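Structure record follows, encoded as structure tokens.
The complex appears here without one of its protein chains, the remainder shown in place.
Presenting subunit A:
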Amino acid sequence: MPCTVSMTVNGKAVSREVEERTLLVTFLRDQLGLTGTHVGCDTSQCGACVVHIDGRSVKSCTMLAAQADGAAVTTIEGLAAADGTLHPMQAAFREHHGLQCGFCTPGMVMSAVDLVTANPSPSEHEVREGLEGNICRCTGYHNIVKAVMAGAEAMQGGTLKAAAE
């Protein structure tokens, strides 16, 4: 049975008819064309699909589109400012080479933003524990951790620390 879902995605109101079993990630990718949110597994382990629902990070493969009815959803496409200025966390990932193939990156960045929102000055240990639900196969996490710590400082209004030469 199809059902109608309505929500705000990246600040825009959307309403679509979907099959009841449609996952939020499928809705975002296939119905709205927001392909920045990725699917890397089928057991809710990898975190490539993390988006924000009402400001909190959620694995969008673990939620039905219908469950997001009425919610405010932010995807990686909606994180940068309207003028294209990168969010401090996005800028930190670039500065510190916190991404390689880019596939886990949207989920990693969305998780990192939520992590820092909840804990504005995390220790390295807290960052590593906080990203436990996001798997990256390329970076070995070293530069992701550096990026999140630098991004956290920048989100508190500090200037973005440069990568050591």
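In this section, contacts are C-beta pairs under 8 Å (C-beta built on N, C-alpha and C of every residue); 3 or more make two chains touch, one makes a residue touch a chain; residues count from 1.
FYI, contacts and distances are computed from a predicted model.
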Complex minus one chain; that chain's UniProt name from "Xanthine dehydrogenase molybdenum binding subunit apoprotein", "Branched-chain amino acid ABC transporter permease", "Molybdopterin-dependent oxidoreductase" or "Na+/H+ antiporter subunit C" is "Xanthine dehydrogenase molybdenum binding subunit apoprotein"
By the document's definition of touch, the residue of A:M7, A:L24, A:C46 or A:A71 touching the omitted chain is A:C46
Residues of subunit A touching the missing chain are 19, 21, 29-30, 34-43, 45-46, 48, 75-77, 79-80, 86, 90, 93-95, 97, 99-106, 109, 124-125, 127-129, 131-132, 134-146, 163, 165
